[in-house]
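Sharing a structure, written as structure tokens. Questions coming.
With one protein chain removed, the remaining protein chains of the complex are shown where they sit.
And then subunit A:
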Amino acid sequence: MFSLFQRAQTVSNYVLTLVMTMAAIISVSWLIQLHFSEHGSIPAHISVNKAVNTMKYSRNFGGRPNSGKENVRLAFDVTTDLSSLFNWNTKQVFVYLVGEYPGKKDEVSKVVFWDKIIPTKEDSILELTDVRSKYSVWDYYPNLHNKTATLKLEYNIQPHVGPLIWGTADAFTQLQFPEIL
């Protein structure tokens, strides 16, 4: 009754069960440890130094040859300490600066201006001054000027094994998008 096939099947079943059990144990103990290391209250400060609005007609910036779109770029300062998010099962933290602004009734948009991959605890204290936004941001509709966005710093913790966790740092600032240059 013990063919090669059956043996292989038993072994692979056993390995799969073992891997899944290990993954479950690792993620639960990691979550408990993160909970006690005060993740969820991350000190931070954001301030915008400059915002520039330009009209773009390229498809790469959301526009078309005959209908342009307003593109906003920023220069900003950001300081934060993400070191409490790092422990033995943290592979990396992905941190990003988002702006949220309302549209017409029931409409809302959320856009990322800048992000950074933080691979180790040594890199987790950010003190950035006058950084330029990584992305030129445009809206679904042509215009962005005079809309007021709330800027926040959010993060995503990625483990070696287990669930992904999202959070927001304790900082926000308001920004009114300027008129076209």
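Note that a contact is a pair of C-beta atoms (placed from the backbone, for glycine too) under 8 Å apart; a residue touches a chain by one contact, two chains touch by 3 or more; residues count from 1.
Methods note: contacts and distances are computed from a predicted model.
Novice: Looking at UniProt, which of "Signal peptidase complex catalytic subunit SEC11", "26S proteasome regulatory subunit S3", "Chromosome transmission fidelity protein 18 homolog" or "KLLA0C05852p" names the chain we cannot see?
Specialist: Going by UniProt, the chain not displayed is called "Signal peptidase complex catalytic subunit SEC11".
Novice: Among A:M55, A:A75, A:V98 or A:L126, which one touches the chain that has been omitted from the display?
Specialist: A:V98
Novice: I'm checking contacts with the chain that's been left out. Which of A:V111, A:V131 or A:A171 qualifies?
Specialist: Reading the full complex, the residue touching the unseen chain is A:V111.
Novice: Spell out the interface residues on subunit A facing the chain that's missing from view.
Specialist: Residues in contact with the chain left out: 1, 3-5, 8-9, 16, 19-20, 23, 27, 59-60, 62, 91-92, 94, 96, 98, 103-112, 115, 117, 119, 135, 137, 139-140, 154, 156, 158-164, 166.
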